[in-house]
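Note that one protein chain is taken out, while the other chains of the complex remain in position.
The block that comes next holds chain A.
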């Protein structure tokens, strides 16, 4: 493994980015779903920095209660503070904690990387909310505002960017730095075709799960995602204004695009007549630069691809996960312990295959885009 490290160092040579570390992660038996996602998150620089910042601001040696957040932060700090530029690290504590906390991930079975990512982000949010709540009650009792143990990013937690949520949210939820990175708002618009009243319901998301088609692109999948659906025949809409069932047109729009847009391609589809899941190896082109056009507030949110979690294999219950990461304009390939430099053009070999039975089984599964244009609202 020293050899791979030095090979990567050699390949980068003078261009090795200042202060950056590229470390492979040891596999503890089918933990590649975890490793691939951790690499993508580590190279989501704002997320990494905010996690470490929050952790160092809130580290409380008195109550050393371990949770996924502390384990993740410890792991990220461990990587970033390595003396060597490259090498391998065993994310032992993190994986142990994960297995302890959630039964699903306990077995040595093949796990779904998207499920893991979703679980991890929600777990982080829960931890932050819990800590903020206890910090609030602490500060309430002691009434010294300096004692608020929140990180700097959490201080104006109830941001205005969610206040226009239309009835769907009862109480203002806490907007943590995790939300600020990953959360976007979708709006579900329904127009009654009789009285033409439009009802809008907002919902938040941390990632978008898209249905995919053969030989399509992310743009067309997004277009399908927000295409107009007519509620008719046996499936009419109950219009509150008309007090009756009427035809209606319904569409989903991205109202507030997130800073980090995580797109999950639904490659694992339940096939009714087979009674099991099947992997769709469809070719879905994901561009390096993505423009969102179907948003309400920002008509042209632009994004740049920085990480891809790739599923390797032909079925849903077995296979392997690797990740592609863009760091300082170099593309790197992370496969558990191994880290290699790849050419940008190699990214397109992970789009999928046009034929059903292809030898190429490496398909982009989770895409991480970072916004390049500054948001006009937040």
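In the analysis below, a residue touches a chain if its C-beta (ideal position, glycine included) is under 8 Å from a C-beta of that chain, and two chains touch if they have at least 3 such contacts; residues count from 1.
Going forward, contacts and distances are computed from a predicted model.
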Write down which listed name, "28S ribosomal protein S24, mitochondrial", "Glycosylphosphatidylinositol anchor attachment 1 protein", "Ras-related protein rabg3f" or "WD repeat-containing protein 48", is the UniProt protein name of the chain that is not shown. "WD repeat-containing protein 48"
If I consider the whole complex, including the chain that's not displayed, which of A:57, A:107, A:122 or A:230 touches that chain? A:230
Hey, which of A:122, A:244 or A:317 is the one touching the hidden chain? A:244
List every residue of chain A that touches the chain not included in the displayed model. 193, 195-196, 230, 232-233, 242-244, 247, 249
